[in-house]
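Accompanying notes for the structure given below.
The complex is shown incomplete by one protein chain, all other protein chains being positioned as in the whole.
After this line comes subunit A, so read on.
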Amino acid sequence: MLKIIIPTIMLIPLTWMSKPNMIWINTTTYGLLISLISLSYLNQPNDNTLNSSLMFFSDSLSAPLLALTTWLLPLMLMASQHHLSKEPLTRKKLYISMLILLQLFLIMTFTASELIFFYILFEATLIPTLIIITRWGNQTERLNAGLYFLFYTLMGSLPLLVALLYIHNFMGSLNFLMIQYWIQPLPNSWSNIFLWLACMMAFMVKMPLYGLHLWLPKAHVEAPIAGSMVLAAVLLKLGGYGMMRITTLLNPLTNFMAYPFMMLSLWGMIMTSSICLRQTDLKSLIAYSSVSHMALVIVAVLIQTPWSYMGATALMIAHGLTSSMLFCLANSNYERIHSRTMILARGLQTLLPLMAAWWLLASLTNLALPPTINLIGELFVVMSSFSWSNITIILMGINIIITALYSLYMLITTQRGKYSHHIKNIKPSFTRENALMTLHLLPLLLLSLNPKIILGPIY
């Protein structure tokens, strides 16, 4: 694992010591090289033997997330080039260093084998994200957004610290690979209920669960593009990843405790999808769509069947790439008209046809068109929730319809129809932007050829 971590750490001296006109080129190139290394972890001999050291390990759940994280750093750097072009050099380097630091913490989080180490890095990812949102966001609401983001997450995760230390005391060790063999069933009692809640609430807030999702629209909307990308693509998946790891310790109480959260997620996904239909703010629409997709992941993780775990993993990777791509597209709009309102930039297909193609593909993957991996994820989750309870098929069906509705609404409002007459003099698409969209889309489409690498450890 050091072969990824040390190069990532060394990216920071690279940014600070590069020549001023080379900082973006250097960091993007070396970031892409690092992501190439992480792809080697996708080759998983399926007997859990990929233990790199005492502190790091990788298995079929963390390897795709690791690849996603390392793939995203060069993309974030490419996306940030435009809005940082007017800043002084030191601030550019600071921004890039924050992104690299965040990447470093995320890599270590996804490969941590001890749960307290995982917790420390889980919390550590908050600091660079907070700095990126609050320092480089664009509106005054970003202060509130940073506050909501930090405090919602911390309120959930402090009980997690206490619960982990209690489990450490109880079991003797928190090394994830060893705990798998020492688990005892968790009976149903009040103190165990609180233990379950303490363990899970941190990840529920992070996902986010429907009732605790207030931080997400604020944070996603106010963050600059790289912040939105990393938030939507990776930080939400931290919650899913953590939930999948920690539910191994919490059986069979999960069957009892899962009901309220299942209700919240099932209802919440329909609610947030419906809100998307009424949004005027483009980034806010994509943010609420993230809540909706993540609610599916919560449902899948709480059901705990093999198919649902496969669906959850696939959905996390697929949603990461799709959501990040949608934010990049929204940002390309924002950079031209400096407003996030959808109806101000209509009919873009006439003016930027290639970008319209990317919009189309992004919306199609967002609504889970076959044969993309989005569909595989959603379909597996729908099927497993049907087997859990027959009635959920109604809610899932409604959700799929409403997801299709708002994705197409977003597509049609921004791309089709007559263009608004004041956008005739926007700049044409940069090659950088087209490259960015391609780099998002290619993994998404290629993975539909071989989805087994993202289907997780149960496959």
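Everything below uses one rule, namely that a contact is a pair of C-beta atoms (placed from the backbone, for glycine too) under 8 Å apart; a residue touches a chain by one contact, two chains touch by 3 or more; residues count from 1.
The rule we apply is simple: contacts and distances are computed from a predicted model.
Participant: The hidden chain: which UniProt name fits, "Geranylgeranyl transferase type-1 subunit beta", "NADH-ubiquinone oxidoreductase chain 2", "dihydrolipoyl dehydrogenase" or "DNA 5'-3' helicase"?
Facilitator: "NADH-ubiquinone oxidoreductase chain 2"
Participant: So one chain is hidden, and I want to know which residue out of A:T111, A:T134 or A:S448 touches that hidden chain in the complete assembly.
Facilitator: A:T134
Participant: Write down which of A:I34, A:L61 or A:L126 is the residue touching the left-out chain.
Facilitator: Result: among the candidates, A:L126 touches the missing chain.
Participant: Considering the complete complex, identify which of A:L165, A:L344 or A:I426 is in touch with the unshown chain.
Facilitator: A:L165
Participant: Looking at A:M155, A:L214, A:L354 or A:I391, which makes contact with the chain not pictured?
Facilitator: For the chain that is not drawn, the touching residue is A:M155.
Participant: At which residues does subunit A meet the chain that is not included here?
Facilitator: 105, 119-121, 123-124, 126-127, 131, 134-135, 143, 146-147, 150-151, 154-155, 158-159, 161-162, 165-166, 168-169, 194, 198
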